[in-house]
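All protein chains but one are shown in place.
And then chain A:
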Amino acid sequence: MVGLPYDCLANPLGAVRLTFEKAVASGIDPATFDGKDWGATDLFRDFLYENDGLSQVPTLNDSTIRSLQPNTLVKFRGMIQDMLGNEFYVGAYKDGSVWRTNKFADHSQFPIGSSSDMRVWERRLLYCVPVPGQNSWTESFCQAAVAPFANSTSPAREKRQRENDVDMQDLDHEFQDSPSAKRKREESVPSQSSNLQANKIGETSSNTGLVPDFDGNSFPCLLKMYDSPESDLKLNDVFEFIGVLTFDTELKTDADEVTELNNSLYEEELTHLPPSKVPRIHCLVHRKLAVHDFLSSPTMLEPKPFLVKGIRETLLGHLTAVLGNDGLAAQFMLLHLLSRVHARVDTVAVGKLSLNLTCLNKESISIFGNRLNLAIRNLVPFAHSLPLTIDYLNSVSLAPRKDYQINRLVSGALQLAEGTHLTIDETRLQTGTLNSTGVDNARVLKSLTELQKVEYDFTYYKMDMAADIQMLILSEGKSNILPADLVLPLRPSSVDCYGDVDPELLKAWRWYLATMRSLPHSIEQEMQKVVEDDLVAARQADRSLGSQELSRLLTMGRLVSVSFGDTCLSLDHWQMVKELERLRRERLQGSV
């Protein structure tokens, strides 16, 4: 598809319209387009993935928002923080005898005639935010692809001029909505250059005036999704959305029309998320992101055994250095970083491996805590750390909560994307009294560690949301608030600094963690027998072993073999698990 008659990047709506017209011309009744695509998204999909258009699409974030033009194609990576329900809009209408569409746009391109035939369609509203805890190394990659055209647009003066133009038109339109004014406007539209056509009406607010409210961590975006099955998009999923950026017009406060009904029936998202603060994207194409997509070289290599082994060794060495030459802790840390919830059976989250490093006091935490944080941040795409203090527990709400006044889900610290690493520093916890918020928070934390579930507060009821968060707990003694799967006293033998890490190595490690984590895993029949026998024997020997411990051993077995790039549990690895467990127990006993 070379030589498209329109510019998918700068004038996506033009492309949408063209496909629509083509579809209508081919004799398809526009009424049947409800909930279906007439070829527009196919076109964009083709453009983005077949013709390598993806790299040209500029990313929308707090720094690029100033330079991006409305009604152009943008890319946004974010986590679905809230779902605002469905919105009805006039999807297609008859302008005279011609069918027009409003899909992927806030405003109608052409006036909707008073008696025109129209079709009301439905779109979903999603409230998205940048992924919480996203580490800087992932962003550097995203930003690499800021499209050149945004910079090459007309100089500011010209732009302003144009906007004034539009403003004028709009004023016309609002205050003297006479047929003549309308005609004039209609005439003026085609007269503008084709890539400005998309700019048409409605863009009253100047770009520069919009931005001051954004800061790096809260750059929300309202996504309007078309024709996507509900099951596709889930809360807390991380997606890449590509679509048409619009800043709505300012709310027109039309004195005539302010009625209570309007005010109160009015969709809250519009009043509480003023378009001037929250950009909207009419999503054309979306795709779920995995950790891989955040790596700078997404398709690196085949997981060859010797290569994997090599990376494993270096990473283990790195972790050992970070943990003050504690090799055992590094082993467990590696397993911990590879863990993920791969199945849920009733309430049991299979595959989680939370780690509790004990024997950290105020002095050592300042060294190892920071080191660990830094190291983890460099390895995983999303990481978050929570310093636990009485005040903190008592004051914040960790779990998300629905605020019915604004009809929005108020995010809490524990609303995290799948696969986020969470470090909880318990060493700063003093004795003190928890108030009811604190107790709630402690409960939420506990259920997160035990069940990998976060209880969202909907006032009249609570709803459990499944989470997949790697929990690392740093504490002085065994943490009882956060009952981790693994408790291991840290035995650092040196506090030497470790040298800087080679960026190439870092990349390899990131790739290693991301790839190995997603490996499938199975077990052979014979091995299954061995494992079962071992478990039974262990339980006969020590009655205190519960199903949790046994389950943990299996998780470790899985992770050990996965860490070598194997997809099948072997006897060697199982032995290694038992050895690791023995060493851990020894150390636990020694520390008491």
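The rule we apply is simple: contacts are C-beta pairs under 8 Å (C-beta built on N, C-alpha and C of every residue); 3 or more make two chains touch, one makes a residue touch a chain; residues count from 1.
Here is the rule we go by: contacts and distances are computed from a predicted model.
Only one chain is not pictured, and the protein name UniProt records for it, out of "Rab GTPase Vps21/Ypt51", "DNA replication licensing factor MCM4", "Ribosomal RNA-processing protein 42" or "V-type proton ATPase subunit a", is "DNA replication licensing factor MCM4". Check A:Asp391, A:Asp502, A:Glu532 or A:Glu579 against the missing chain and you find that the one touching it is A:Glu532. In the complete complex, the hidden chain is touched by one of A:Met118, A:Ala330, A:Ala413 or A:Ile481, namely A:Met118.
The residue from A:Arg428, A:Lys446, A:Lys507 or A:His521 that touches the chain not shown here is A:His521. Looking at A:Leu18, A:Val90 or A:Val129, the residue that reaches the missing chain in the full complex is A:Val90.
Taking the complete complex into account, residues 34-35, 82-83, 85-90, 102, 105-108, 110-122, 173-174, 177-179, 182, 185, 201-202, 230-231, 234-237, 248-249, 251-252, 254, 256-257, 259-262, 264-267, 270, 275, 343-348, 350-351, 402, 404-405, 407, 409, 458-461, 463, 465-466, 521-523, 528, 531-532, 535-536, 539-540, 543-544, 546-548, 550-551, 554-555, 558, 569 of chain A touch the chain not shown.
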